[in-house]
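Omission of a single protein chain aside, the complex is shown with its protein chains in their original locations.
Labels A and B are assigned to the chains in the order they are written; within every chain, residues are numbered from 1.
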Amino acid sequence: MRENLQLNEAGELRHLLSIEGLKREHLERILDIAESFAVLPGRQVKKVPLLRGRIVTNLFFENSTRTRTTFELAAKLLSADVINFNVSVSATSKGETLLDTLRNLEAMHSDLFVVRHQHSGAAHFIARHVAPGVSVINAGDGWHAHPTQALLDMFTIRRHKGDFTPLRVAIVGDIQHSRVARSQIMALNTLGVTEVRIIGPCTLLPAEARSLGVHLYHDLESGLEEVDVIIMLRLQRERMEGALLPSAHEYFQLYGLTEARLKRARPDAIVMHPGPINRGVEIASEVADGPRSVILQQVSYGIAVRMAVMSLILGARGGENE
Amino acid sequence: MRENLQLNEAGELRHLLSIEGLKREHLERILDIAESFAVLPGRQVKKVPLLRGRIVTNLFFENSTRTRTTFELAAKLLSADVINFNVSVSATSKGETLLDTLRNLEAMHSDLFVVRHQHSGAAHFIARHVAPGVSVINAGDGWHAHPTQALLDMFTIRRHKGDFTPLRVAIVGDIQHSRVARSQIMALNTLGVTEVRIIGPCTLLPAEARSLGVHLYHDLESGLEEVDVIIMLRLQRERMEGALLPSAHEYFQLYGLTEARLKRARPDAIVMHPGPINRGVEIASEVADGPRSVILQQVSYGIAVRMAVMSLILGARGGENE
Partner (left out) sequence: MRENLQLNEAGELRHLLSIEGLKREHLERILDIAESFAVLPGRQVKKVPLLRGRIVTNLFFENSTRTRTTFELAAKLLSADVINFNVSVSATSKGETLLDTLRNLEAMHSDLFVVRHQHSGAAHFIARHVAPGVSVINAGDGWHAHPTQALLDMFTIRRHKGDFTPLRVAIVGDIQHSRVARSQIMALNTLGVTEVRIIGPCTLLPAEARSLGVHLYHDLESGLEEVDVIIMLRLQRERMEGALLPSAHEYFQLYGLTEARLKRARPDAIVMHPGPINRGVEIASEVADGPRSVILQQVSYGIAVRMAVMSLILGARGGENE
C-alpha cells in the first residue's frame, strides 16, 4: 500500500512521493503551512530557524538546475544545511548498485533526501529502503509524479480562487508524458473541484483518461469554455522528433493559448504554466505576460510550498534540533 | 542614463555594474568599508553577521571557478547564504529566453545576483529588469567592465601609496580586449591620478584611447619611466591564434616585465596583475615573485573589497534582516 509508505503510524506525512494516497486534509495542511511562508511581493525574505542543524541532501540522478536550486533555497531559508549530490557523475557510474549507493548515503545521516530520477518509481524505491529516521521528497520521477509542483499549483489556485469546490480546471498539452499533469489531476480531484478537463491531440492524451476522473477534449476552444483555471504544460521538443507531434508552428495553431482563445474561459480565469515556457509554441507572449498570467507567482509560491513540505515532514518525525 | 541605474534616489549604490557613472565619493566609500574587512596576514578570518538571512545568487553564464569562489567566500564571510546557479547548463539551453530565466530567478527572491556573462551589457540588462528589492553586481561582462576587479586594484594601490593624486600608473598588455583595463582606467581617472599610461602593440591598444584620458606607449621601456604603479594584464592565448599577436616568446621579448625593465619605474613602484599569471609571457618569474610584486595581496584584498561592495549595496536598500 503506497499510502502507508508516505505516512507514519499517526497518519502524518513522513515522505512526499506522490499525491496519490494523500487525503484532502494532508494537502490542505501543506497549503496552510505554506501560507505562513508565502512572502508578500517586495517584502524581504526572512530565514526561519525551523530546520537548523538538519541536513538536506539533493540527490539528483537527472540534471535539473532549476528544481534543485528551488529546493536548495527552500532548505536554506529554513536554516538547514544542504548537500548537493549529483549522482549521475558519481558512484553508480562505478558499477555500484542503486541500493548500495543509497545505503551509503543513509549511513551518512542525511535527514531528508530530495530525489529526482528519470525512472518512475525511483523515489518510492528509495523511500522503502531508507532508515527509520530518514525522509524522502520526490522531486520528479520519470512520467510518474512531481508532487511539489502540483502542490504549488494548488497553492496558486487557492490564493486566487479561495475555494476549490466550484472550479473547472483545464490542463492543456502533453498529458500522456507529464508527471506534472498526473500529479495535478490527482490533487485537483482530491481537493474536490467540479471538473478537470484535459485538452490535447490524441497522441498526447492518456488512454486511461476515464479512470483518472477527467473529461477529454481534442478541441482547445470548446475545452476552455467557462473554465476558471487554465494550466498550460511545457511541450517537450523531443516529442516532435518522435513523430507524436507536427511542427511547433502547427502545434501553436491548434493548441497554443492566445488572447482570442483565452476569451472562451471565464472572465476571471487565471493562466498557469510550470515553466520554462516556450513562447509561441504552447503560449503566446501576450498571454504569458498578460494580466491573467500567474506564472511568476507560481515560482515564488514554489519556495513557500517546498518550505512547508520540508518543515512538515521533518517536524512529523518529532524533536527539535539544537 | 547608466549612472542612474546604479544608484537609488538618495544617490546610494544599489547595483555595481561599471565604474562609469560612479563618483569619487562612491569609490572612496567602498575602499573605506573594505579597510574594515581587510585582514592582516596571519590573522584568522572572522565571519561577520552583516548579511545574515540574505540570499546571494551567483549567476554565471560563463564558467569562472575562481571569480565565483571569491564572491562565494565574500558572501559567506558576511554570513549570507549562497546559491550557485550555473546558467550555461540550465534553463537557457531549454529554449527559454534570458528574460524569462531572470524573471524566474527574481521570483525566487534572491537579494543579490552576482552576474558573469560573455556578452557586454548583460549585467545592465539584468539590472534593468530585476524587481525593486533585488541588486546586481557585475562580475565581468564581455569586454565591457569588471568593476570589482578594478576596485580591488584601487584598494591595493591605496594601501601601498596612500594618496592617488601624485601617481603615474602604467597598464601593460591587451587593453583593447580587456574589461579589467577599461574599468581600471575609469577608476584611476575618477580617483584623480596624475597620469594613466597604456602600453602595448598597436593591435592591442584601443582606437578611442584619447577619449579614455590615457597616454599611449608602444615601447614598454619608455612607458615605464618614472611610474609608481605597473599593472600587467593577462595575455589571452586566444589572441595569438587570432593573428593579433606573434608568439608568446616574441611577446615576452617586447612586452614582458623583467627586472631590468622594472628599473625604469620609480624605486618604490609596485607590480600588479589580476591573475592567473602566465610566467615568461607577460611577466618574468623573478618579478612576479619579487619584492615589488603585490599580486597575492590583490587576491586577498579582493575578498575584502567584494565584502565591502556586497554589504554597501544590501545596506543601501535598508533594513536589518533577522
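Rule of thumb we're sticking to: contacts are C-beta pairs under 8 Å (C-beta built on N, C-alpha and C of every residue); 3 or more make two chains touch, one makes a residue touch a chain.
Bear in mind the structure is a predicted one, so any value in this text is a computation, not a measurement.
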{"item": "Chain not shown: contacting residue from A:5, A:83 or A:248", "value": "A:83"}
{"item": "Chain B residues that touch the omitted chain in the full complex", "value": "39, 41-42, 44-47, 63, 65-66, 69-70, 72-73, 76-77, 237, 275-279, 296-297, 299-300, 302-303"}
{"item": "Touch list for chain A against the chain that is not drawn", "value": "52-53, 55, 81, 83, 85-87, 89-91, 94-97, 100-101, 103-104, 106-111, 131-133, 319, 321-322"}
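Here is the rule we go by: only the chains that are shown with their structure count from here on.
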{"item": "Chain centre separation (chain A, chain B; CA means) in Å", "value": "41"}
